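As you look at this complex, bear in mind that one protein chain is not there, while each of the others sits in place.
We just call them A and B in the order they show up, numbering each chain from 1.
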Amino acid sequence: MEFLHLTELRKKLDSREISSSELAKYFLARIKKLEPQLKAFVTVTEEAALKDAQEADEFIGSPGENPFLCGIPYVSKDLFATRGIRTTASSKILDEYKPPFDATVTRKLKEQKSVLLGKTNLDEFAHGSSTETSAYGPSHNPWDTSRIPGGSSGGSAAAVAGGLSPWATATETGGSIRQPSSLCGVSGWKPTYGRVSRYGVIAMASSLDSPGAIAHSVEDLAHLAEIMAGQDEKDSTTGHVPVPQYSRNLTADIKGLKIGIPKEYFLDGMEEGIKQRVMEAVKELEKMGAKTVEVALPNTKFGSLVYAIVAPSEISSNLMRYDGIRYGHTVPAAADLLEVYEKSRAEGFGDEAKRRIMTGTYVLSAGYYDAYYKKAQKVRRLIVNEFAEAFKQVDLLVCPSSPNVAIKLGSAKDNPLFGYIADQLNIPGSLAGLPALSVPCGYARPADNDTPSMDGLPVGLQIIGPQWGEQQVFNAGFAYQQATDWHKQHPSLE
Amino acid sequence: MLSKEEVLRIAKLARIELGEADVEKFQKNLSTVLEYVEALKSVDTSGLEEVSQVTGLINVQREDRAILAQNREEILGQAPEIKDGYFKVKAIL
Partner (left out) sequence: MTNSAYKPVIGFEIHVQLATKAKMFSPAPNNPDETVPNTNIDEIVTGQPGTLPVANKEAIRLAAMVGLALNCTIDEFSKFDRKHYFYPDLPKGYQISQYDQPIAKKGYLDIEVNGKTKRIGITRAHLEEDAGKNVHPEGLPYSLVDYNRAGAPLLEIVTEPDIESAEEGRIFLQELRNIIRYLGASSADMEKGTMRCEPNISVRKPGETTLPKYKVEVKNINSFKFAEAAINFEIARHTEMLEKGETPRQVTMGWNEKNNCTVEQRSKEDAQDYRYMPDPDLPVLQFPQEYLDELRNRMPELPAQKRIRFLEEYKLPLADVENLINWKELAFYFEDVVSELDEWRSQENGLNREQLIKMAANWCLQDFSALLNQDLKNPLDSQVGPENFAELVKLIVQGKISGSAAKTVFRTMYEKGGDPSEIVEDMGLTQVSDEGAIAGAIEKVIAENPKAVADYKAGQQKSFGFLVGQCMKELKGKGNPQVINDLLRKKLS
């Protein structure tokens, strides 16, 4: 039951083989049992979940009448505002914060009568790739609990991979959905920038943030995309492009699809197992009739460098509002107003957030703006243009989601460049606002070789599409999952 | 490496109190990041317009209609201190 796909759960709820309340209770019990191992949650909303499930049960009508998510439990990254429910961004500065409003995504899921089980852990303000910067401690990878689940959406990925929730909301700025999905062996959708509303999603870097989802299959993700995507009058950066019926349009027929293999995404230092699994996946796609061609994206190497300037700049700006006056952590004993600011922020933010605030403040400050921020945004143009050129020749790009499988907890500690390196295969696409998927494509032994997991740890296949090109990304992922069963394999946690 | 004064200036701008050890740590950390991005300086970007939006959207605007929100109490309820309907802060000099 814990690993059923949304499409299967929908059938069972519609046929009344199972009730929403039973589902909620089942998953809440599983959370209770496994949470001590996984630490995927910041908050479990048991009471509200049971109430919502009961309401959903009363609402459920005949098959075909019910919203796709009606009565189905989910968990939400603790970055999505949930009215009246604690939303922390995994930061001490928002430890007790209860938003007075719902994020647009939260509202849409409520309208579907989804059942929220809890809020998942993340790197503080999504700053990181391991959940280790969370003020509440790291989450653990269900395949090997001594390892990171990836991040920043690590709690969401771990919850889905561990069967604690059928799906989870997540967000990407530069890899935060693809990388943890890859490390936890689940399917993750990073939308086109502007495809899903950012309203109510606590901002990291506004020009990059893309709320998305993690689930067990691409088919599930296509259904979720239909619900989550769309123009939002509260987010001026959402696209006006109509949302296709992704799930209805899904097809495994990818004959003639032109797939580019960017050689720069197969790095020298990359784990051999990752290269092998991804090339095997490419063969699989070729077997189904896709045509593959090597493409060159020479500016890829600048992606993480651009990101290392643009993201902290926007972060430093977006985190200005945490001043201990309207909400959040404050130091009442401060001597004066200046001290309220300086102490509240010093106590409220963790090291990584401070590091990014400091970097961003520095590069935006007088005299440095042109040399750093402006320069970075120009190099970003090169990257955007390069992808645009590539998509004139190919329909999709395929590459690994992460240069490595899950590393040990603690091994990235105090490396200020960890995130930029971990996400170097995700960041260029994020800078260009492109849609992508990470789907499981097998296992590889970690470099340290120290894992009880027999076959090794999950490897993710990344599929990148052109702007607004979700449908073809979903189709390729769907086709791959029709031909393989990696996405149906799960860790044993019992 | 970034000077101590420089780190303190940035910390002041960002309103983050730093201890001795923090200053040293940030001197190193910031310098590492700045070295990391150094390679960007040599990229030829002549004639390129900087990206600040990837959507290509223009003129996204709202009609001028006023809506009185119904969550005033919830908003005030999040504040550390409220007095007579005002947010209370240490004296602004």
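Observations on the model:
We adopt the following convention: a residue touches a chain if its C-beta (ideal position, glycine included) is under 8 Å from a C-beta of that chain, and two chains touch if they have at least 3 such contacts.
None of the values given here were measured: they were computed from a predicted structure.
Residue A:325 is the one among A:56, A:117, A:259 or A:325 that touches the chain not shown.
Contact with the omitted chain, checked across A:19, A:54, A:236 or A:249, is made by A:236. Only one residue from A:7, A:54, A:249 or A:365 touches the chain missing from this view: A:365.
Although one chain is not drawn, its touching partners on chain A can still be listed: residues 79-81, 87, 89, 94, 97, 99-101, 103, 198-203, 205-207, 233-237, 313-314, 316-317, 319-323, 325-327, 337, 341, 361, 364-366, 369, 373. Within the entire complex, the positions of chain B that touch the omitted partner chain are 12-13, 15, 52-53, 55, 57-69, 71-72, 75-76, 78, 83-93.
Everything that follows uses one rule, which is that only the chains that are shown with their structure count from here on.
Rounded to whole angstrom, the centroid-to-centroid distance between chain A and chain B, based on C-alpha atoms, equals 23 Å.
Listing the residues of chain A that touch chain B in their complex gives 83-84, 97-98, 100-101, 193-194, 207, 233, 236-237, 239-240, 302, 305-306, 308-309, 312, 316, 323-328, 330, 332, 334, 336-343, 345-346, 349, 354-355, 357-359, 361-362, 365, 371-372, 374-382, 384, 416-417, 420, 431-433, 467. Residue ranges of chain B in contact with chain A, taken from their complex: 2, 6-7, 10-11, 13-18, 22, 26, 29-30, 32-34, 36-37, 39-41, 43, 45, 48-55, 57, 60-62, 71, 74-75, 77-81, 87, 89-93.
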